[in-house]
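With one protein chain held back, the other chains of the complex are shown just where they sit.
And now, chain A:
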Amino acid sequence: MSKALQINNLRKTYANGFTALKGVSLDVEQGDFFALLGGNGAGKSTMIGIISSLVNKTDGDVKVCGFDLETQRSQAKSMIGLVPQEFNINMFEPVDEILINQAGYYGVPRKEATIRARQLLEQLELWDKRKNMARELSGGMKRRLMIARALIHRPKLLILDEPTAGVDIEIRRSMWDFLTKLNTAGMTIILTTHYLEEAESMCRNIAIINKGEIVKNTSMKTLLSGLNHETFILDLKTPVTQVPHTDEFTITLIDESTLEVELSKDFSINRIFEVLNNHDIRVNSMRNKSNRLEELFLEMVHQNNAENTSEETA
């Protein structure tokens, strides 16, 4: 079976001379749920723009479900459903017509398109709004409308560029559920995000992109198991002035009622409490210092930047 997406040495230099992609290579298997993670300006949207024919590449190859984007563009295009980062709907068009027209652009006749539109609008809880102009929808509804529009021609590969940016938590959850169900039903999904929990909760494989380069491409499991320590913040019931010393983890006193504990993944969290108990320190509450992925991400990006700098000066 051909891969859902094969990118080989993709480069993009914009007209102003800025190089947004510096030779990116990436494979996504069919049926995968793939995260492309990177901060603002990393090059995610540029990459997606090229895959979906909205941006012209400078160099490299892209294949979608085995179809070469250059030589078999129209087949490649039919395989993709795109939910772009920015709203790109006609605000002065009714919701149902937006879907029916989009189907038409893929050769789906009006009658069939009307049936499909109904299914999708119901699934995405927009059926009540079908006769409304797009501009009358809330941000979350517009985002869901774009998802429906991306699915109307039944693509094999759904690409979402920061789909939950600016969407409130409740709708975000239901969107995650929806996407997870789609994936379970066989759809390959690629999503970009700089919101790390999103990648962690849905995706199986992940690539991290920084300044136009892939700095990590692995499975979510491997990535997470690569985390070798975790930092917790503990709020204490009673103030302390001294912290116990142990070889198993490092404890730092932030202020008299707050401790920071850095724990290697070889040890269990229980040990923290055992040690503290022995010293009569009572804990009120405990939380992660920051998202584990976030730490990892920063670490990786930091390394990458350091390497680049040393190359330049060498």
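As a working rule, contacts are C-beta pairs under 8 Å (C-beta built on N, C-alpha and C of every residue); 3 or more make two chains touch, one makes a residue touch a chain; residues count from 1.
By our rule, contacts and distances are computed from a predicted model.
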Among "Response regulator", "Transport permease protein", "Quinol oxidase subunit 1" or "Carbon monoxide dehydrogenase large chain", the UniProt name of the subunit that does not appear here: "Transport permease protein"
Contacting the left-out chain in the complete assembly, out of A:Pro84, A:Gly140 or A:Gly212: A:Pro84
Identified contact with the non-displayed chain, of A:Gly41, A:Pro109 or A:Gly139: A:Pro109
Chain A residues touching the omitted chain (full complex): 14-15, 49, 52-56, 73-75, 77-78, 80, 82, 84, 86-93, 97, 100-110, 149, 153
